[in-house]
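Here it is: the structure, laid out below.
What you see is the complex with one protein chain gone and the rest in place.
Showing subunit A:
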Amino acid sequence: MKNQWMNLLAGSVRVKAQGKGVERLINACVRNDITVWNVKKHGDHIATFFILLKDVRQLRVVARKSDCKLYFVGKAGFPFFFKNMLTNFGVVVGACFFLAIVFLLSNMVWGIEIKGAKPETEYRIWKELKQMGVEKGALQFLIDDPETIQKKLIDRIDTITWIGVELRGTTFYFQVVEKNEPKEPEKIGVRHLVARKKAVITDMFVEKGQPLVSVNDHVTKGQLLVSGIIGKEGQTTFVPARGKIFGETWYKSTVVLPLEATFQVLTGKYMEKHYIVTKNISLPIWGFQKPAFRHYEIDKQKRPLRFWKWDLPIYYERVVFRETQEAKRSYTWEEALAKAKELAREELKDKLPEDAAIKGEKVLHQARENGKVRVELHYQVIENIAIPQPIVQGD
């Protein structure tokens, strides 16, 4: 005998058969593998019985050959129960509401854990996070993604060298590596100081070591400036030479600057559109009008939506249209020249160490070709030319 529970799960139908030969119909059913149960007779020509929902079609085929008329008088089991439930408005609303709540809660940030930070750094991180909107209860697709948070934190908090940001489920994990302030330099080994490049010496501060050159000397690259070997001959000792040797050095740079140029400049105006995106459908949910800008840049951010612990194949996409403007710039000859000089100077300054100073500049050559200004400049720079060279103490 089959389990009644299975019947309940699969769904069953109560059939009323009317006509002559109800018994023959039942026999035919049984032979055609239709499970029949609870057969009852009501009067001479009426019988009721139950069959499985899936056998209804088969029963119709069988009944066609008999003289009986069939009426379906009752339904039971899960499929009908489910159907009834769907017609019940309250249940449907409740189920939708439940799903919505689970969906919403799975897309929230429920925990933030910061590890490896000193209390004061941790406090700063908390503050920054709060400013970025990363806090308990924030919706995940409205805040930045972990990479951006990581970048921002590293940029904004100078006492951390690195921070690992990981979003696991609904919890943010921050692994902090703090900067160790550099300690006093290690004991330096014995060394000389040599010239980094060709120069004329203008100033010298020797802290330690035996200076071998004097002011106004012309030195070449690699020439020994301060020796680390001191003392009289025969009684020499080795010391780490230390000091600064300032020399006048020369740089040449060439700048090419177009007289006319066009740029794309952001005007600061922007508008946002929000979409729900699946594999090939994108459904706008906010921001329906077309951007009113003639030129714009598009910035797209895509975040997966989550349900329970799974990433859904549905994404939330934020599209930002930033208005750009074409800006034209044209220089006169003098302006271009001045600008070129300025550029060259900036470029040079970037290359030079901080204690260097530009003493003078000279235009070697200037020409106008194909709407561009080409300037060759020569710079005199005062900078520290000394670099250490370790003394290899052989034998």
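The rule we apply is simple: a contact is a pair of C-beta atoms (placed from the backbone, for glycine too) under 8 Å apart; a residue touches a chain by one contact, two chains touch by 3 or more; residues count from 1.
The rule we apply is simple: contacts and distances are computed from a predicted model.
K.L.:
Can you match the unshown chain of the complex to its UniProt protein name from these: "Sporulation protein YqfC", "ABC transporter permease", "Putative ABC transport system ATP-binding protein" or "Anti-sigma factor antagonist"?
P.N.:
Missing chain, UniProt protein name: "Sporulation protein YqfC".
K.L.:
Write down which of A:23, A:207 or A:326 is the residue touching the left-out chain.
P.N.:
Candidates A:23, A:207 or A:326; residue touching the omitted chain: A:23.
K.L.:
Taking the full complex into account, what residues of subunit A touch the chain not shown?
P.N.:
So the residues of subunit A touching the unseen chain are 1-2, 22-23, 26-27, 30-31, 36-42, 44, 47, 49.
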